[in-house]
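Removed: one protein chain of the complex. Kept in place: all other protein chains.
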């Protein structure tokens, strides 16, 4: 059950491979791994986005995501989870967030992963400021899906 | 929209990284990647499983998964998908199946990925024969979740 | 007229056959194919049918050159 808040680009596939390598003491126990990666796009609301500043609330972010992970663990029989979320300066096509859940069976892995992603987007204290050709703008609300 | 049926071990994280690399012409367009990996466990129905033979119906497997992918594409605005499924001789902890869906938004990616995994498990012509300490046995039915 | 019949997994082992050809002169259903190649019992609910690599029912009529497959419930994907 790991949460990393980082301010440098990361390779989600490498991170999850590394984490699973370290986690191989549980090899043979997990039958299902569900995974979500949110990536910065180069368009939003009809405009080209050149870059993004992602602000967060240090301390509260970790606290919130830690509690969220515990809640997921209470609801589903998950074996482990990994959340990595960027902050700071981002370029289009860079991964923003990685959420991975390992479980014995696929339903728990899928449901817990979906839950973590939805709750994270709805409540984790992050804010996006986009750089357009015409200046910057704060993203006012998340899309619902 | 790619389906690979292979008979050698594969590293799902490397495969998806490679595929995404080749797919980077669409960089900036996808905001969401949902991913599922089914892994061979070393226990099933209370017994230790030492190895597994995974039989399939060559030709029908590819045809079925191709149609499934097309159906997912009709139902959700997905940008691309990748399915890799093993057959042949497997050892515990080896990945059996990888399903990845790329989309602009997370709901489509999650739902399409879930759909592909559920339909694949329900209908793709694969059969598992487990090697236990006491001999071999065919797995009679999939768990529902 | 001739068709190819394939068997998979536990059914392949039980019948001791992977693939065979059968000949017939009249139109014939999958159920009738089974009476020619099966275990002497009616088709069990646990036997799935594919005609030309698509799922089909026992009443499907097969034609010259078709491929008919019989197999047990599938168990692919991850987990058990």
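The letters A, B and C name the chains in turn, as written, and every chain counts its residues from 1.
The working rule: a residue touches a chain if its C-beta (ideal position, glycine included) is under 8 Å from a C-beta of that chain, and two chains touch if they have at least 3 such contacts.
Worth saying up front: this structure is predicted, and the values here are computed from it rather than measured.
Student: So there's a chain missing from this view; which of the remaining chains does it actually touch?
Tutor: Checking the complete complex, the chain left out touches A, B.
Student: Using the document's contact rule, name the residues of chain A that touch the chain not shown here.
Tutor: Residues of chain A in touch with the missing chain: 36-41, 44-45, 54-57, 59-60, 63-64, 85, 95-97, 117, 120-129, 138-143.
Student: For the chain that got dropped from the picture, name the residues of chain B it touches.
Tutor: Output for chain B: 31-32, 104-106.
Just so we're on the same page, only the chains that are shown with their structure count from here on.
Student: So what's the Cα centroid distance for chain A and chain B, whole Å?
Tutor: Distance between chain centres, rounded to whole Å: 22 Å.
Student: For chain B, jot down the residues that touch at least 2 other chains.
Tutor: Where chain B meets two or more other chains at a single residue, that happens at 36-41, 117, 121, 143.
Student: What positions in chain C touch 2 or more of the other chains?
Tutor: 77-80 - these are the residues of chain C that touch more than one other chain.
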